[in-house]
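With one protein chain withheld, the remaining protein chains of the complex are depicted in position.
Up next, chain A:
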Amino acid sequence: MRVMIQRRAIAVAVVAGLFGASASAATTITVAAFPALDAAVKAAIPLYKKTHPDVEIKLVSLAYGDHHVAMTTSLATGANLPDVMAIEVGFIGKFSESGGLEDLNKPPYNAGQYKDKFARFTEPQATSASGGLAAIPTDIGPGTLLYRKDLMDKAGITEADLTKSWESYIESGKKLKAATGAYLVASAADIKDIYIRSGLKDGEGIYFDKAGKSVVDSPRFVKAFELAKAAHVAGVDGKIGAWTNEWSEGFKRGQIGTQMMGAWLAGHLSTWLAPNTKGAWRAAQLPNGAFASWGGSFYAIPSKAAHKPEAWEFIKFLTLDKNMQIEAFRKLDAFPALIEAQNDPFIDQPIDFLGGQKARQLWKVAAEKIPAIDVDKYDSIAQEIVNAELEKVLEQNKDIPKALADAKALIERRARRR
């Protein structure tokens, strides 16, 4: 009997404990993200708890690739879905078409009212073919040309030489190679990547047109391939793939003179790629007046998420709160998608790594000029095929029109179920 009473007491205590806990924290929302975006979420949690003490936030962070695979399987099975899902721009096309995410244009979200608050090219990226808005942008990657000022000075090259035209850019590369031995670009594919993104108008896609037809044999691609080949023939490319050992060593040892990429690269360079080159780098706009976007991240709410209203509140805090956006900018060089944050005095601060240059102003200009490119769910496949054909052009001297025709045939074959 005594044992019975004790058991009952324990049961009562446990139940009371559960209720007590649930009273103090009504809901726990799960946020799934990847590095380095998770740092922005981590920074946001304590600030958010000040105004929302009743919400617990659990952050689940996986490596970039693993995160998106895990999200794909979660969407497939409806199991283990987070309440807030971070999506990198490379996957946004695929995920927004999936139908597994909430349409944020619809009530109760009505995100359409915030449209003008974000860099204008982000909205089409997260909009599905049927017009639903699948995600809210948090950071963007305005394209920039980072170059080694010290090496250029040595070779007598000015910034105007680099940015005037693609031809003058490649010419400068020859001078640079002769004077310092450094390569102009890590890979000739970098030039191709910029060129196929430049000169696009709002609503146009990189690899596909509105009707979903592949456009990889258009003059834009021909010229991009020709420029890449010209750089390769001139010997100014290092044949180094991005994110490899060679790449980071190349930066550390001053073997790579310029790198065109998202503005966030300056942050990567200063923190881990080549911190010893501090002060030697400068930023410029892309050559030939090109403006392009490199990366960017979004937050979405899965349709089967358990706590959608709380998730939406948190997303608004992450993306619409100016201070939060500035904080992420400061911490991980994530260029804010929120225009209000782009107008903050933080933009005007000099960057030590870039020799005190006020480069953020430059990137802001770029962000304003980037066209609102249409994304397609087959973009990643098309990109892989185009890169493979470029390799053949560069390494095996394949004829450019033939390579692009082959690429087009391959893309249409693989995108057979449009």
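As a convention for this text, a contact is a pair of C-beta atoms (placed from the backbone, for glycine too) under 8 Å apart; a residue touches a chain by one contact, two chains touch by 3 or more; residues count from 1.
As a convention for this text, contacts and distances are computed from a predicted model.
**Q** Write down which listed name, "Pyruvate dehydrogenase E1 component, alpha subunit", "Na(+)/H(+) antiporter subunit A", "Multiple sugar transport system permease protein" or "Flagellar basal-body rod protein FlgC", is the UniProt protein name of the chain that is not shown.
**A** Its record in UniProt gives the absent chain the protein name "Multiple sugar transport system permease protein".
**Q** Touch as defined at the start, partner being the missing chain; which of A:321, A:368, A:391 or A:412 qualifies?
**A** A:391
**Q** Could you tell me which of A:246, A:321 or A:412 touches the chain that is not displayed?
**A** Missing-chain contact among the listed residues: A:246.
**Q** For the full complex, which residue in A:41, A:75, A:182 or A:228 touches the chain that was left out?
**A** Only one listed residue reaches the unshown chain, and that is A:75.
**Q** For chain A, which residues touch the unseen chain?
**A** The missing chain touches chain A at positions 65, 69, 71-73, 75-78, 94-95, 97-100, 239, 241, 243-246, 249-250, 255, 377, 380-381, 384, 388, 391-392, 395-396, 410, 413-414, 416-417.
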